[in-house]
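Yeah, one chain of the complex is gone here, protein chain that is, but the others are all in their spots.
== chain A ==
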């Protein structure tokens, strides 16, 4: 099982690196040899981001990789069916009173009796990207629905000051670990609010994120570092930087907060320069590693942020980090058959393991940082036209959304299957209008129809109250939530380490 896990995880890396033939070979291997009907306890979170995410991205990229796809692609295909099968194995975990999933599920028997109800926040809020994609491609709304329900449950249980803790009991909705921060245990929840909002053009998710962002800035941010605080009181509980937090600048740059992103990134980069990697925990006031957390398993987060920021700023400092990362990984962790986890950054002792995210993420982001012409960076100047039984689709026009395991999802693919037909007819009517000589009709723009059609009454009540809040917000700031601020004048000079204060 673990063998195919790394294979699935590293599959799209092969394509991004340009190794098409190996991609094709692996796709064949997977179709023959992967079986999810096994008596194995699997992490719901990990299975989703690695297996479901990896299979979805491989499915969407397979045509580009020269794999002969079946009729109906991208709305059907062997890899998509595998992803769906894997995702279905996870659904039992969501059968809880709160809708928040258990952390572990048995692939064969469902949730084990006596399973702990404590799940970390990220383990609850990191499904929307894969599950919504799955729902849009297969036409079965169940995946997106459970993912949304879990997100809403977390949102409902945030503290009065707007923060979420680290672990929660999915039965009683009581917070078990009340440290609030942006790193371990929480990280990808925030990431998926933003990426979900972008992928689905969803204001509600974005407004959730923006509220969190406010609270995070208010309570956890000091000198461009983000600390850990008590979620109800906002008092600092740990003045540490965790290497997992290094995704944050990248996320900020996606929504246009480039100045803040760069400032935080430069803080993190100093830690890298001190050790040649990022320790799991770094004590900020002491300027050193934290005991038992000195390792660096070649995590991708800082490089990921560098890639996003380089898109935004073209700052050579970011390439310098890339160079440093390549040197470090080569000089420190290269062993005979792979790249070893650095057990201790203080002396660069190595561990006898290589993480699967090294191939899936670290290598991918490093490559993309140095390859501005990679198809992943496509700005929309090239695209593919695909004819499906559901109509014509524009695909691969860029704007790929990476899931938290660095598996790219083409946002255009979500508009390709099933649902599209209605829209097509509407467009057809409009085009007829277009060519008619007299225009009598009035054209009213349509707001987004509410996504979850299969939601229960209770949920819709919740949603309407949330909508009310959203409306109030939108009155305050007139601009759309689904937009970035354009960059300030001084951003022209904000390169090579230069940062500017108060851009407002």
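One rule holds for everything that comes next: a residue touches a chain if its C-beta (ideal position, glycine included) is under 8 Å from a C-beta of that chain, and two chains touch if they have at least 3 such contacts; residues count from 1.
We adopt the following convention: contacts and distances are computed from a predicted model.
Only one chain is not pictured, and the protein name UniProt records for it, out of "Geranylgeranyl transferase type-2 subunit beta", "Carboxypeptidase O", "Thioredoxin domain containing 11" or "60S ribosomal protein L6", is "Thioredoxin domain containing 11".
For the chain missing from the display, the contacting residue among A:303, A:332, A:363 or A:406 is A:332, taking the whole complex into account.
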